[in-house]
Structure formats: C-alpha cells, structure tokens
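Just one protein chain is left out here, and the rest sit where they should.
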Amino acid sequence: MKTFAMGGVHPEENKISTAAVIEEFPLPKTVAILMNQHLGAPATPCVAKGDKVKVGQLIGKAEAFMCANVHSPFSGTVAKIDTCKDAFGLAKPAIYITVEGDEWEESIDRTPDIKRECSLEPKEIVDKLKEMGVVGLGGATFPTHIKYSIAPDKKAEYLIINAVECEPYLTSDHRVMMEHAEEICIGVSILRKALGVPNAYIGIENNKPEPIAVMKAMAAKFEGIIVEPLKVKYPQGAEKQLINAITGRCVPSGKLPIDVGCVVSNVGTSYAVYEAIQKNKPLIENILTVTGKKLESQHNYHVRFGTTYNEIIAHAMGTLPETTGKVISGGPMMGKAVSNLDGPTTKGASSVLVIDESEATRAEESNCIRCGKCMNACPMGLEPYLFSALVKNRRIEEAGAHNILDCIECGCCFFSCPANKPLLDEIRLGKNLYRGILMAKKK
Amino acid sequence: MTEIWSAVLVLSITGAIFAMVLYFVAQKFKVVEDPLIDEVAEVLPGANCGGCGKAGCRAMAEAFVKQGNMDGLSCPAGGAEVAKKVAALLGCTPEEKEPQIAVVRCNGSCANATAKTHYDGLQDCAFANSLYTGESGCAFGCLGLGNCVRACQFDALSIDPETGLPVVDEEKCVACGACTKACPRGIIELRNKGMKNRRVYVACRNKEKGGDARKSCSAACIGCGKCAKTCPFGAITVENNLAYIDFNLCKSCRKCVAECPTGAIHAVNFPPKVERPAAPAPTAEAPKPEAVPASNNQTQA
Partner (left out) sequence: MKLLNVSGSPHVHSDESTKKIMWRVNLALVPALIVAIAYFGLNALLISIVSVGSCILFQWLIEKFILKTKSTICDGSAVVTGLLLAFNVPATREMILLVIIAALVAIGIGKMSFGGLGKNPFNPALVGRVFMLISFPVQMTTWPKPNFNGEFFSIASTPTTDITTGATPLGLFKEGGLEAVPDIWHYFIGHMGGSLGEVSALAILIGAIYLLCRRIISWHIPVTFIGTAFIFSGILWLCDKTAFLDPVTTILTGGIMLGACFMATDMVTSPMTKAGQLIFGFGCGLLTIIIRNWGNYPEGVSFAILLMNAVTPLLNRWFKPKRFAV
C-alpha cells in the first residue's frame, strides 16, 4: 500500500455520515455573497443595487490575476453592495441578494443526462474554467484556471486527483464518488486533456472500500484513469504528501507541485469541472457534510454559497446540542473554528462539524518533555518543539533558518503532543512573523 | 626540595608563556574605539528597550558618537534628563521634546464588549489577531492577551483582570514605544502627556459603521462626528467612522467628552466636575485611566 515518506498520525476516523445521501438544501430568504471566496484578491461586483439576477449569473468579476469569478447562486434582487462579516467575524465585500424564486440562466443545462463528449481544446477548457469561477474545493480555494495554465518552461507529467479525504468526519468526497462517479471521471478526463498528460491517478484512502470499488469500475471505462488506494494515514491528502505517495517524487522546499511535473486537484473540483465544462454550470454550490458525534442525524447537502451557518444548523438539527463546544468549517485537523454563525458559506466550505465541548476544549499546557513525538509525527521532517521555543522568545530568524516556512500546518505536532503545547499556533505565528521579516528585507 | 623547585619552575615558565601569548593576541586583535561611546553608553538607561529604533543602548551610543550631535536621535526611555547628559558629553544642545506616554485606545472591557465566543488558543495577541476578530467580535479592539505587557521593559503595563484591558502605569511609562509596536492592532499610541498629565483621547479604533461597531462594543466610537463639530480648535477629525483627536491641537477643554453619545472619548486626570456627570471623573487611583470610565459608560449605555 502506497503512503508518504515520513511522519503522520492516526486520528480517530469518525466517518459517521458516509451513508447519508446528498440532499438538496432549501433556499434561504436573503443571502450575502462574499466577493473573496477564493485565494487572492476579491472579485469586483458587476451588478448594481436593484438589479434582478438569475442563478448562475456573473455578479463578481475577476479583475486581478489571482482571482476568480463569482456567480449568483440564487435568483432575486440585489438588495445592497456592502461589507458582510464572514464566518470568522472579518468584514468582507459582499453582494446582498433578496431571494425570489429559483430562476436559472438559460445557458445552464439542468437535465440529469450525462454529457460525455468534450470537444474543447486545452486552452478553451482553461478559459471556460476561468469564466465559470471554478476554484479548488480541497480547502485552499486556489483558482483552478491558474493551476492549469502551465508556464511554458514547465511540463506536467502527472495529474493527481485527491480523493483521499484523510480528515476525520468529512464524507463529502466519499458521497460525491458514490453518487457521481461517472461525472467525476469525465471531469478528470477533461482536466487530463487540459494538461495533456497520459495518466490521471485518483488517490483514495483505503478506509473507503465502497468508493474505491465504484471508482475502479468506472475508471475502467475511461482511458488513462488509474485508481490508487492509499494507506490510511493523516495527512495523506496534503498536496506534497499525496504526490510523494503516488509518484514517489518530493516537492522541494519552496517549490510548487508543477516543479516536479505534478498537478493535484480535489475530486470535488473534478466534479465541478464536469459541471462547468459540460453543463455550463458555474461554481455556485458545494457538497457540505453536516456531522458531529452528538447530532441525531448526519447529512450531506448540496449547499449554495451564501447560505449562513445558522441556516444550515437550523435545517439539519434545529438548534446546536446543549454541549456543543465548537463549530468547525472543514475537518477537525485543518478546519477553521467558526466564530460568527451568521456568516455565509463560501466556495471553500466543505463541512459544518459540530464538536462536543469535552473534545473541543484544549487541555492545560505543561512543560515540553522532549519526547520527540511532534518531530516523529511531522510529515515534513521539521522540529515543532524547537519552533515553539524559538517563537516564544521571538527568535524568528532562527526559526526561519530551521525552515519554519516548510510547515504545511497539518497539525500532526499538536495532535500528538503529550504536553498539550499549542505547537501549531506558535508555528503559524512564527511563519507570519518570518514572512514579515522577509518582506521587510526585500524592501 | 627538588620537587617543590621543579613545580615552581614549571608553573612560572608556563605562566610567563601564557602571559606573552595573551599580550600578543591582545595587541593583534585590539579594537580601537572612541572612549566617548563608553561614556555615552554609561548615561543611557541600559534597558535595551529599542524605543530609539536601534538594536540596543550600546548601538544608540555608537550612533550618537558617530553623528556627533543629537539631531534626529533621541532616547525616549531616558527622557530630558538623559538627553541633557548625552548633550553634555557630545557638546551640543538637546532637542526639546514634549514628554509623552502610552495611551490604550480601546475601551472594550469585559462589560462593554461582552464575549461572543471563547478563545482557547495560544495566549498571544498577534496569533489571535491572525485567527479571527477576538472574543468580542470587534476586529479593531484589544484582545487582552498581553503582548504589550510582555514587550514593556519597564514594567509599566499590566492587564486589569476586571476589564481585560492593559493599564499604563503613568509613573513607570517612559514612552519608549515598544508596546505600540507589539500591539498587532495598533491600539496603543504615544501621546503628549499634557498639562498636569491631563489629556483627552478617543478610546476606540473601530472603523466599522456605527451600528456594526455598537454590536460588538457598547463603548465604541460610532463616527457620528458630534465631537468634531463641537471642538473649538479643530483638533478632531472623523475618518472611516472613527474620530481622532490631534494631541498637538487639543486644548483639553473637554467639550467633546460631554458630547460623545457612547462615552468613547476619555478625559483623564482632571479634577471631578459635579455639574457635568457625563465627563468621566477620575477616582483617587488616578493612574487607571481605562478602568475608570468603563463603569461610567455602563450607566450611559
């Protein structure tokens, strides 16, 4: 069984929502669509107050290089263009829409038929992805068209589809593979064509036997799609680790996957690519897992962006359980704790995870006993305990010399620390401070 | 006897050899340095606070001596007294500078800006600031995790457990500015101490619209502009829904304090005024400027 070179941990899997079929989420009344739902600069609103918009209509235009188009996930009237506090309380530019009915753009193919043929040239595929505002749905929301615009001096050799879903609890990738295997394979074929690579590898962690079987059966019907079962080990789905597991190649420090001839996309992204290219449907919704040990029912929803966390909670469980400690957007290892439940979901949201207070509260920190568990767990071969001490004493340049920027923030160090030191918090702080020092030096 | 003599002889010879080696090494690697640097370094406070912008007091002394005068260089920690001594050593006249003090421009105490979430991460303002808005939901307010307190070399800052805000000890603060750099939200500002330590300032940094600002904190500046209209000296400007009082223009008349609807403007160290209940009256423990108006605002709100 293939796996990555070093480190890694085994968190409790808790995949309790694997059996929940993807449901359509009901339409809310008013929504705020954030203009920066992706990595990079915010999109520029291209509608005005009072305008009528349809589902799939372009409302935010990408003007900067690192940016993605934003389309309206709802039909209705633009109420105002203002700032809106996101799930973490930070004010972001947003377009408020009063939802009226559910009227879609005519160009979008809403029939359930599967369209297999794609006659577009690679350049046209990338352009269409840009137009449709497709971004990576693995969490980083990197604009897909930028990833697939390969610089002329680089050459892609491998396309890797990340269906690992190594985060505990999350099941959206699991469900999308179970229910949309063919669409995914068509999407992968399109991406393969866009890159011009012979083979695409779909990496799936071995704790998902059903999706592996479904995907293997479907991939057999397609040319150049190989399903690769991987060992269950966190962070198998981290980009560098996945490349290492599947190809044996190592992305060097400070380099990108394309520097070793690899392009990695999430399985959800390939489904979104299928819909964008074949069905003309822009990226307006995502599959969200709503799960938690203390919840009565587990769900997987098709949720349109802009729906607030409170609305999802209200629909899925009424109110949060009394002993809720934390609500997390994303998985428990790398997700972000939501502080403002009135905040809207964005393209990057993959789950609403409700953690009980017994698990959510951090145990008290004690002295480092130099057990080396953090070091052994680090998939990048770094020394988290050392960073912790250096950052605490603000010896940031030394931390930089020990390659603090190589950290992928997977959280294995804090997860395994018996002294409960907030290692990743300190490393993140150190990375921020070190980046500041580097910026100042450049100037 | 021979043993004694041989021991004495061996030790003397080795001692002499080492002495010679040391002498030659000392000569060879001698660093010629202006003795004035030592003298200047001697009169500097020696706290290495970095308030001057140099790496430490020694580096500052070198800068003084290299420049030969005090133009553009000043030791904020040492103040006028040190400046006088340095000037005497350098043979120049010290720059006149108004004495300053660190001022905490936030009134988001536990009572005014109630916690909407519970922060459970690293106790470091810079990290919490990169993570989210903070417990109160105000993205501009004090996080209360004490980076300024840790940055202060003079023990002049402490977190008031009741309000969760830093308190400046007016006796100890030397206005070195270390805390202003340590605060990730730029809440602490160096302002003129003012006549008899009396000063007026806006204790808020919130640039959101009035309603949003009030949602996270009852003592927030809502940018209504009443203070700017009232001010007879044009010292107050309102920008991005936030008022700011220019301490060079302010004459401490306190008209704005009475006008402010949320109590965001603070006046400290003034004698109590009976006829104007709106003005926050300092209590006996005067050097607690932040803590005192907090209770007053409660009654207003």
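A few points about this structure:
When the chains are written out, they are named A and B in that same order, and each has its own residue count from 1.
In this text, a residue touches a chain if its C-beta (ideal position, glycine included) is under 8 Å from a C-beta of that chain, and two chains touch if they have at least 3 such contacts.
Bear in mind that the values here come from a model prediction, so they are computed numbers and not experimental data.
Across the entire complex, the residue among A:A163, A:L288 or A:L424 in touch with the chain not shown is A:L424.
For the chain left out of this panel, the touching residue among A:M334, A:V352 or A:L433 is A:M334.
Between the chain not shown and the residues A:F25, A:F142 or A:F414, the one that touches is A:F414. Although one chain is not displayed, its contacts with chain B can still be listed: residues 115-122, 127, 131-132, 135.
Listed by residue number, the positions of chain A touching the unshown chain are 5-6, 9, 11-12, 168, 240, 244, 250-253, 320, 322, 324-328, 330, 332-339, 341, 355, 357, 359-363, 366-373, 375-376, 378-383, 385, 403, 406, 409, 411, 414-420, 422, 424-425, 428.
Note that in this section only the chains that are shown with their structure count from here on.
In this assembly, the C-alpha centroid of chain A lies 42 Å from the C-alpha centroid of chain B. Residues 116-117, 120-122, 124, 126-127, 130-134, 137, 139, 208, 212 of chain B are the ones touching chain A in the complex. Touching chain B in their complex are the following residues of chain A: 85, 88-91, 337, 339-340, 360-362, 422, 425-426, 428-429, 432-433.
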